[in-house]
Each structure stands twice: as C-alpha cells, then as structure tokens.
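Note that this complex is displayed minus one protein chain, with the remaining chains in position.
== chain A ==
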Amino acid sequence: MALLSIFKRHPTFDHGIYPVEHKDLTADKPIRRLPFAPELVIPLAQHKGVPAVPLVKVGQEVVRGEPIARAEGFLSVPMHAPATGVIRAIALTPTADGPKTQAIFLKVYEAASQEVLYDLERDLDAMTPDEIVAAVQDAGLVGLGGGAFPSHVKMKPPAGKVIETVIVNGCECEPYLTCDHRIMLEQSDALIRGIKLALKATGAKRAIIGVEDNKLDAVAHLRAVIPKDLPITAEAVETKYPQGAEKMLIKSILRKEVPVGGLPADIGVAVYNVGTLAQMGDLLPKGRGLIERVVTVSGPAVANPGNFMVPIGTPLRFLLGQVGLAADRVGEVILGGPMMGMAVASLDVPVTKAVSGVVALEREDPDLARRKVYPCIKCGECLKACPISLNPSMLGELALARQYDRMASEFNLNQCFECGCCAYVCPSNIPLTQYFRIAKSINRDKNG
C-alpha cells in the first residue's frame, strides 16, 4: 500500500502553476528567537478592519504582554506590548502598503526579558463558544497567513449560516516560506489546542488540516500526534501554487466552490492558517495577547536564512541585520512570499502580524531583470494558469482599452484575487496582475 500511494495523486484544484520552491533554504531550520530591536514600531492598523485605539501615553512604561491599544468595535483587534520598555512616541511610520500610518513607538529596555509577565490563567474547558470568541479578540489574533483578517470574526458566521468544517491551512504555497512547516512540526500541541478551540467556537463537527505534499513529514507528524478521539484529520494536497488560497484549498479538500461574492461560511466552512491556530492554542489558556510570530527570513540576498520568532514591530533593518543581508546585492525586499507579497520602499517598515516571511531577492536575479513586453500572442497560458478560470488574456486587452467596467461586468474581474499566476506564465511579460489591480481600484473609485 505504501508503495502504491506514490502513484496516487493528492487532491487539488484546477489550473495553477509550479514555481521553483526554494524552500530547502530554511525548511530544516528550527524556529529561533532573536534579540529585541532597540525600538519596536507597532502600527495601529495592521489588520483588516478598524484600527486599534492607543491605551498608552508617551513616556508611559509598559510590560511585555500588556495591552497598549484596544479594539474599536467588533471588526477590530487590540495590540499588546511586544517587549518591556517605554512609549517613546505615537506617530506616523512607513508601511509596506505605501502610505504612512499611526503607530506606537516602543523603546525597549536594554535588559528586557523575553519572559511574558502578563498572564491571566483561564479554564478553557469551562468557556462557552461566545467566551472563546471574545477571548480570541482580546488576544489580538488575526489571520497570520497573510490575510490579517480578525480571527474572531470568522468564528461568528452570519445569521442562518452553520459552520460544519474547519479547514486548517498548512499549505504554505508561496516559494521560500517555511514558517508554517516549522510550526506544524514544532508547535503541534498548541496547534491541536487551537483547532479544538476553533471547533468549539464555531460549532463545527470536524477539522481537516490541508498540507501540500512537499511537507509529508508534517502530515506524518500531525497524524501521529493528533489524539484518536478528536475529529481532526491531516490531508496531503498537491504542491501547486496557489494551493494555500482559501478558495483553492476548499475546492481541493471538499470539492466545493465558494459562490461568487460569498464567503466560505456560505458553504459551511471556516479556514484558519496553522500559525493562527497555534498562536490561539498558545495564548488563550494564559490569557495572553499576540506579541510575536514566526517569520521565515530567506532569499538569495540573505546569508543566514532561517525561521525566527520575531516580536511584532521589529523593523526590517534590524531583522535583516541579524541574518546577514548582503546590502550590495539586495534588489527587492518582500513582505510575505514572492508571488503575492509586497516589496517595501524602506527598511524602516516593521514586521506586523500578517508578515509570514521576509524575502530578499538579489539585484542581479534574472527573475528581477526588466524584460521586454510584447503584445499578447494569445498563447492561452494564462487561461491554463488562472486558478479561478478567468480569461486574463481578454482582461488584459480590455485593460489596455480602458474598458474597466466591462472587465468587471462581463469577465468577472472582481473574482481575481491577484495570485499572480497569469503574469508569472506570460511569455509576453505583460504585467497582467498589475493591470487588474489598477482596474479594480479605478472601478472602486468610480463606484464610490
């Protein structure tokens, strides 16, 4: 049977691409702690939704783990002090998105301990689903896979919708990234505790952990440690980008599609990243807040790539200094993975809750070289790559003709989640993904 399973293809979705993975750089590097940066920068808007509101004043001393900003309403999360120190300022900081945003600048005390002193012991078994949802919000948890959507919101499906299945996303389909891989191997106890909490809070009957089949060691490990009496299974899915996109993973595992304009909750599904649930399982029993996360720091311009437990707010300049950034060779520094991540304009940008990786590409990297853009030759490669079966070739032509309305009304532009597959395969080097981003933003502006 074991022999035969080699020939069995793991379940998957339609289309997609197979970029070079580059995961061997860090896949076997255990998660390591780094010293604190002299100053941490904690943006108030590092999640989807309403920015948090500061609870601290300039000059105030804070203890590692202490809340420093509160959630503003349900669609918001609080912030916690990632280190013991003093608030130096509340001012603007650059972010990966471009515009500057309000942030709390925390000067870290030199002798600050990595120990978290701010505990609030809780009995998880006695908590009701609503109490868990509230506790998840209090912990400041957001989707750590890169979405940064407040986790507690997904636990409360819209009225009339029932969550039947929790899908745990351990695909990590972006090249270079291995933080989720390490979390599954090293933090499986916390992960299982987090899955149990998610099951209880959502009322789902089962949880399925989906892992790309380039991490079969993680699948084997999870299968070995998941208690037999729990309705949790670990499943391998094909290694194919963008397997880790919520809609793709749902299709791969459940053979169901999220309806256009709908949410996974519409088909009874809630999807959580493994990193999010591992943090949930770690933080909730002690009533702590999210103050650090696992980040893969990798790429050809990094001398010592690895997986690190990084305090939220650590500036990239400090982080990259710890891993030996080759300053003379670096081209782009990308937050997240190279397919969907954003290149930063400044190394003063801090690591936020959604940053799963920092990838430093080389200047001479052929992948970065400026290439000649040819007209579309209708080769159809983009149609065979688009995971949601759009017609990027046609959309690209319409974008050039500035028919942005038609792109949305006739060719489902709004379904595009900018995975980048079309631009990746295009032999004419047409920046299709960028065209679609611009078209969507023009449509948004026009429609208010």
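The definition used in the following text is that a contact is a pair of C-beta atoms (placed from the backbone, for glycine too) under 8 Å apart; a residue touches a chain by one contact, two chains touch by 3 or more; residues count from 1.
One rule holds in what follows: contacts and distances are computed from a predicted model.
According to UniProt, the chain absent from the figure is "Ion-translocating oxidoreductase complex subunit D", selected among "Anti-sigma factor antagonist", "MoxR-like ATPase", "Ion-translocating oxidoreductase complex subunit D" or "ABC transporter permease subunit". Residue A:19 is the one among A:19, A:244 or A:350 that touches the chain missing from this view. Interface note for the absent chain: among A:196, A:247 or A:353, the touching residue is A:247.
Touching residues on chain A toward the chain that is not drawn are 14, 17, 19-20, 175, 247, 251, 257-262, 327-328, 330-334, 338-345, 347, 359, 361, 363, 366-368, 371-372, 374-380, 383-384, 387-391, 393-394, 408-412, 414-415, 418-421, 423-425, 427-429, 431, 433-434, 437.
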